[in-house]
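A protein chain is absent from this complex, but the other protein chains hold their places.
== chain A ==
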């Protein structure tokens, strides 16, 4: 079942590659929408199947000599992210119905990216995880370089590739240390969790956590490893940014929950305070730098640093035993997973909306726009909803997530949590200011070269792509139980593993 979900997009991509590029573009975009819908339906079926622990496990020996197997499965931590991936790719598929540039390769790349994203979240083998981690970099590189905005996009794509590839290789080094520490040698995550190979701590454990931590921190990204993110986002096409922020960033934080915390529990507890500090610095730094931006896409990119900072704060707090009870740590963990889902949906929607803005005005500069609310009421309304959701207003998923993280982290890291709450204040200020500048006041549209079309409101396909993402974020904000019921058993198990 999981293999079907993971590899269906890749198979369709391979078939599409055989179709001549001269075929009508509807063939490609239609196939993408279709396969995303099927994948989404399959994920819903998995979601509705009851069970506990790892479900739908499949394990086939791959390279037994070096302890590598094809091992997949989902639990309450990975399933929400698998579902997020399916939803966000479906949204991008609908959004891309209006894409006209080299549609065949564009769709094939996205389908391949969908396979590696889904594969990463279900992988239960370190090398399988690494394989998908690396391939996500390769496909995203081609996406940014090929469909980004001009010459600067290549530089941004190169920076993205080099930076995240360095991170991935640091990760690999950490994996090798874990492999050699386990007896018998294995890369299997479940076996490594059970074995707890570096329980004694020591330099090897610290080195492994350092390498894995750096690798994941680059991908997340946290301060000070975030510098690849703003240019990559600014230069990527809208759908690419949505996937980059919505899915690829989650690979980093998911790695903390899936690999770093359960396999290296002692070491994680020892250094959890580092994660807390890094998280809080990311929260504040991301928010403050975002406040200073005039480029709307760059601003949202920096709010991603801020939002992922909350997740890192949550996973760090889950590792501090002193002063906290198990319930608090569990709350922090659940909040971290919820925040990943919430950020994926909301920031995905925001990036698609900036894509709409760029499509009409050919610039991301907020100063170029004014008073759009009168001309494009639907666009303004949807953007406002997304902005309010992103700043953590109650009633949206982001609030549920951040509330849980703060409550869970308050007992063990009171100062850090208090500082992190300030981040919400800053994001509120920056989003309100952005809304005010772009949508209110006298109407002013950019008249730069390359803006041939009249400034149109949201196209139906754009509405269909974006509104469900925000609707889902609202549902999670109002009725979160359906999501939390899935996450909580898994986060309880994880917290017990970390505390052992």
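By definition in this document, a residue touches a chain if its C-beta (ideal position, glycine included) is under 8 Å from a C-beta of that chain, and two chains touch if they have at least 3 such contacts; residues count from 1.
The working rule: contacts and distances are computed from a predicted model.
Note on the omitted subunit: UniProt lists it as "NADH-quinone oxidoreductase subunit N", one of the names in "NADH-quinone oxidoreductase subunit N", "Lactose transport system permease protein LacF", "RND superfamily transporter" or "Ferredoxin".
Among the residues A:127, A:353 or A:373, only A:127 touches the chain that is left out of the figure. In the complete complex, the hidden chain is touched by one of A:11, A:66 or A:322, namely A:66.
Only one of A:173, A:273 or A:497 touches the chain withheld from this view, namely A:173. Only one of the listed residues, A:42, A:135 or A:445, touches the absent chain: A:135. From the options A:154, A:459 or A:492, the residue with contact to the chain not on display is A:154.
Across the interface with the omitted chain, chain A contributes residues 61-66, 68, 102, 127, 130-131, 134-135, 138, 141-142, 145-146, 154, 157-158, 161-162, 165-166, 169-170, 172-173, 176-177, 179-180, 207.
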